[in-house]
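Shown here: the complex without one of its protein chains, the others still in place.
We call the chains A, B and C, going by the order they appear; numbering starts again at 1 in every chain.
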Amino acid sequence: MIIKKLIRNRISLIGLVILFGFILVAILAPVLAPIPEELLKMDPNRDPYRIPRYGFSSTPRPPSTEHPMGLTEGQLDIFHGIVWGTRTAFKVGLIVVSVSCLIGIIIGSVSAYIGGKFDEIVMRFVDIFMSFPFLIAAIVITSVLGKGLRNVMIAMILFRWTGYARLIRGNVLQVKQDEYVMAARAAGVSHIKILLRHILPNTIFPVIIQASMNMGSIVVTASSLSFLGLGAQEGYADWGQMISYARNWILGAPGNPMAYWYTVVYPGLAIVLFVLSWNLIGDAFRDIMDPKLQG
Amino acid sequence: MNSKLKTLLVLALVVAVGAGVYAYLRSRDQGETPDEGQAPATDLKTFVYVSIGEPDTLDPAYAYDTASGEIIHQLYDTLFDYEGSSLEKLVPRLAAQVPSIENGLISEDGKTIKVPIRKGVKFHNGNELTPEDVEYTFERNMISDPVGGPIWMFFEPLLGVQTMEQLIAMVGGSSDYTDINDVDPAIRRQVFDMIDAAVEVEGDAVVFNLAAPYPPFLQILAKGGSWSSILDKEWMIANGDWDGNPDTWAKWHDPAKEEMTLYEKANGTGPFKLQAWDRSGGQIVLKRFDDYYRGPAELETVFVKYIEEYNTRLLMLQSGDADAIYADVQYLDQLRGVEGVKVVENLEQIANTTLLYNFTIPYEGNEDIVGSGQLDGNGIPSDFFSDINIRRAFNYAFDYERYLKEVANGAGQIAKGFIPAALPFSNKDGEWFTHDLEKAEQFFKQAFNGEVWDKGFKLTLLYNSGNNARKTAAEILEYNIESINPKFQIDVQGMQWATYLSKLDQGSLPVFFMGWLMDFPDAHNFVDAYLRSTGAFAGYCGEGLVELARAEFDDLIAQAMQAPTTEQREALYREINRKAFEYAVALPYIEPADHRVMRTWVQGFTHNPAYSAKYDFYSLSKKVADQS
Amino acid sequence: MVKPKERELLLDVRGLKKYFPITKGLFRKTVGWVKAVDGVDLKVYKGETVGLVGESGCGKTTVGLSLMQLIQPTSGKILFNHNGEWTEVNAKTIKGLRSEIQMIFQDPYSSLNPRMRICDIIAEPLEANGVKNKSERYDRVESLLKAVGLGSHHMRRYPHEFSGGQRQRIGIARALSVNPSLVICDEPVSALDVSVQAQVLNLLEDLQAQYGLTYLFVAHDLSVVQHISDRIAVMYLGRVVEMGNVDQLFAHPKHPYTEALLSAIPSPNPDEKGSKIVLKGDVPSPANPPEGCAFHPRCPYATELCRQKRPQLTEAEDGHEVACHRWQELSLKGVSISNTA
Partner (left out) sequence: MLTYIARRLLFLPIVLIGVTLLIFLAMSFLTPAQLVSAYIKSPEELKNQSVSELVVKYGLDQPVWKRYFSWMQNVLKGDLGYSVSANMYVAEAIAKRFPATLELALFAVIPVICGGIWLGTVSAKNHNRPLDHVSRIFAIVGWSLPDFVFGLIILLIFYGLLRWFPPGRLSVWADSVVLSGNFIQYTGMNTIDALLNGRFDIFLDALRHLVAPTITLAYLWWAYILRITRSSMLDIFSKDYVRTARAKGLMEKLVVNRHVRRNALIPVVTVVGSMILGLLSGVVIVETVFDYKGIGLLIAKGAERMDYTLILGTSLFYGVLLVMTNLIVDVLYAVIDPRVRLE
């Protein structure tokens, strides 16, 4: 029913089409951008996420028949990076959103359900996490655990769950007062079952919508971290990192500001479209789910 | 609420429009159209240099980084300077004469050096320079000796040790103290007496008493070494620094950098005075010192700004807001041939970059780097690089030409040994490794009795992330070694600097990159760093290297310093170079050249590779050729 | 209807109190108490229906929730006759007593989880009380649905597909699923249309007969409980002010508050002149109840004594208790049951 409505809404249809395109690219990545033969010969276990480089000079090279999107700084193939970066984007987005959402939901709902002093303490704990500067956290975590996408994800998860925790807590506080919860307690249902069966199904939806809308911003945040040198391993297919490779070429050559346009336009477009699709769907989704906004 | 909102909107609009109109008027004011900006944005007496990385400190006893040296260079003078771009020929500055054996100022045994001091030189505050100031400068710097600072360069020639700690140990104290105040006062007094005796005033001259002959000593005192900047004793004492008292000096030993007197103050004899170090604004403002003894500089004001973002620096240069900027060598393509901008390239630099091998790699807690720790194709054994064949194979596998051409953008030359070609006694005509995959294969086949060739290995090659050139060097090595045998696996990984440093400190990196930029232009500075068992990097290279260095290099290096004639020195360095090749101690691959990026209106740029400053502002001026 | 004394006592509530703290200031210091229930004694016999009546805020729902231990009483004893053995109902024992005491909730719209199927809603107490076998549970659900007048085809539906009356039947089925002996009905019909109310009440009566249930029936007006109750307790500001069997209480109320409540029952007889007693003022705050008899500021018969001394609940006649200083002097107006029947 929701999907039908999403399709009928023209704006969200655009979002769905773009997203579907990305999913297709992600699935077909090994076909679209296989590891070049000669590299595979040298290293049969080569990680496909590692972008092949075609030389060691840093100056980018424009698109050609061999490299349809050109080579970015360090002669890395932009097309390969974009295609495999799609998988990275989904991976990062889905993992960060689902894990932080899960943590937020557990902590927020339990805290609200138990209530009282416990709730107050947990909320102060949330405050502490919220006042911890995210950037510092990301830097410290990558120093402790090492550079790489996984650790960037851990950093993002650590400081994203608080938002979900707050959101669900508010909802649970409301639902907790409903009579069906009382009825379940009167029936002697255990607290865990009450939470799982009665409270969560009636509170989780807004959180999930929120989470789906965050998919996009997580990819942007990850790319900002790459800009600060905290993101994926260098040379790893990640859009944010590809943009940061373009960083010093954005201004082009003097007198020709478009000299290196391909280094920034392709990865930039990938990020913008990806985020846009999630936001369009999320926005429409919210309109649909919120009966107040109907008509 | 609504009317407030409107007011805010109107306000915002007014601000925006006002700013726009103002900007327009300003650009008209200066009579310039946005086309490339033929005139500097600032007047001809103001110079703006946009660099990266702020100085650590302005105290010559502490400063050991190039950014600090850059500023100290402008504020102070030293006893000598190099003539033009020469590295050997010295001219007197605050000294009245350059000492030599010929003019009798250097004793026959080379251990006593007398330096007559120039008269009539004024400090920025008007005080006149005296020989006591010079004596004070060296003694004060030696008693301060901040950890990791440059003062070892005084200790080594004058007292034969590297640090204050070693000096205390030498006179009989324990070197195992945490606080200098715990050291027996008698020993402290003894230590002071030795420092005191090392530098003495004799009439109008200062006498340095060396522990042993030290050929590059005068270079250590020359311009380019910020540590030899001459201070004003009277002013220093007035500002709370050590007053020359032999018993209280411990109070000024190894202070925190921010507590040092000259941390953000300066009173030198240099051509520029410090007007402000605006740390919150990331800039330093220098003003011309009108009483400079060589005549006032052309420029009145110099702004050194620190901006990390390359794009911003680039745009500032293009618009004429900056007269010169720092740019990485890999972006020079964008700058060459730009109207109004000149790129001065291939400036000689006395430095090299090297890939060092760890002869004894620890296994415990290091599994993420050494893998299985065995020669089974999934890792490397602890003594991997102790096998000379492995080291030779690596050295033959690296593609030096390609690095120079593609990564270094052609700037510099391929290293042939540890002593840069620009210095005397280098290995430029000797035998050295070249890119030769056949030889590399041959050595790999010999390594570990052929086991390496059969089983292969897996090696993690770490670099500190953000350093693109080193990453690429690692990948060139990876590409070449992997192409020799598919069982050879090299995994290139970036690591954050803090973690990298920590790993390095634990000695757990199997191979690592190091650069060495000279302290003073002498072969000793390089062989000491790379080849001596007490050298700067030996600690990171494992016990295996230390043993090798002790057995093969230490004596040769010491002899080379004591050699009475240049010919004898040369012979000894030739032997050192030969052994370095024979043992394939490490993989030096480039001696990078330097470059400058400035506007064409900048005149008078000179270059001396010994200078820590990229620009000697005293020699610079701005002239706009076409003022029609 | 049987005389109460011949019956076996099922529930004995003694001095039940529930105070909610009022906090204030920086450190949440307790500065007072809302005395929602302030010493309630209540006896319920097997098989009977006791109505608990009072205006909203008088504490009647709190009594119900306290009995179920859904809120913790401040003090007092709740004793329950569990197969001839007396058990004190508290947080520890309530687990074992869930299958004995059940509750029907006020709002059929919010008392059913909108995201659960009917069969699961009704089976939930069974599951919680140890019936592990799923088909056994569903068999029971099916028979319960039949008992409350719904069909087995309703099992797989969701609550929003039902009307209010049907939902309340589901609520009843849920309460009965574990075969309780005592059912606390918390205003089970107040949210329903008048036409449906009677159906539900009749169902409750039928079920009582069928399963031998005992009801504690909480309501805010007397007209509802009149049909179904054997005895009625009238509450005012956290205390029981009058208690007796339906005939006694309706015909001869002894407390002025009961009289006022009775007068508010609309009479179906158009000839009878409505002489509705309108009480002055609002119900006082339970945080700050009046001195003396809590009802005195609104009582048309209040005297100086009422202002000073709190009357105790005393037995006026057989099984008819009242808390009023003047019950003997006053002759209050009741209603005849036949009239309203």
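Going forward, a contact is a pair of C-beta atoms (placed from the backbone, for glycine too) under 8 Å apart; a residue touches a chain by one contact, two chains touch by 3 or more.
As the structure is a prediction and not an experimental result, all values here were calculated from the model.
Participant: Among B:Val201, B:Val343, B:Leu437 or B:Ala498, choose the residue that contacts the chain missing from this document, as touch is defined above.
Facilitator: Reading the full complex, the residue touching the unseen chain is B:Ala498.
Participant: With the full complex in mind, choose from B:Pro60, B:Pro99, B:Pro131 or B:Pro150 the residue touching the hidden chain.
Facilitator: From the options B:Pro60, B:Pro99, B:Pro131 or B:Pro150, the contact with the absent chain belongs to B:Pro150.
Participant: Looking at A:Leu94, A:Leu196 or A:Leu228, which residue reaches the missing chain?
Facilitator: A:Leu228
Participant: Using the document's definition of touch, tell me which of B:Thr112, B:Gln190, B:Asn209 or B:Gln275 contacts the absent chain.
Facilitator: B:Gln275
Participant: Which of B:Phe303, B:Tyr357 or B:Tyr589 sits in contact with the chain that's absent?
Facilitator: Going through B:Phe303, B:Tyr357 or B:Tyr589 one by one, B:Phe303 is the residue touching the chain not shown.
Participant: Using the document's contact rule, name the residues of subunit B that touch the chain not shown here.
Facilitator: 1-2, 5, 8-9, 11-12, 15-16, 18-20, 22-24, 26-27, 34, 37, 41-42, 46, 48, 53-57, 64-66, 147-150, 152, 178, 254, 256-258, 275-276, 278-283, 285, 301, 303, 305, 307-309, 311-312, 315-316, 318-319, 321, 464, 467, 497-499, 501-502, 504-506, 513-517, 519, 529, 536-537
Participant: On subunit A, where is the contact patch with the chain that was removed from view?
Facilitator: 11, 124-125, 127-137, 139-141, 143-144, 216-217, 220, 223-224, 227-229, 240, 243-244, 247, 250-251, 257, 264, 268, 271-272, 274-276, 279-280, 283, 286, 290, 292-293, 295
The working rule: only the chains that are shown with their structure count from here on.
Participant: State, to the nearest whole Å, the distance from the C-alpha centre of subunit B to the C-alpha centre of subunit C.
Facilitator: For subunit B versus subunit C, the centre distance works out to 89 Å.
Participant: Distance-wise, how many Å sit between the C-alpha centres of subunit A and subunit B, to the nearest whole number?
Facilitator: Going by mean C-alpha positions, subunit A sits 42 Å from subunit B.
Participant: What parts of subunit C, by residue number, touch at least two of the other chains?
Facilitator: Subunit C, residues with two or more chain partners: not present.
Participant: Note which residues of subunit B are touching subunit A in the complex, please.
Facilitator: 310-311, 314-315, 318, 330-331, 333-335, 338-339, 341, 402-403, 406-407, 409, 465-466, 468, 471-472, 475-476, 479, 482-483, 486, 489, 492-496, 498-499
Participant: Would you tell me which residues of subunit A are touching subunit B in their complex?
Facilitator: 41-45, 53, 55-59, 73-74, 142-143, 146-147, 229, 233-235, 247-255
Participant: Which positions of subunit C touch subunit A when the two form their complex?
Facilitator: 65, 68, 70, 94-95, 98-99, 102-103, 105-107, 110-116, 124-125, 127-129, 171, 174, 178
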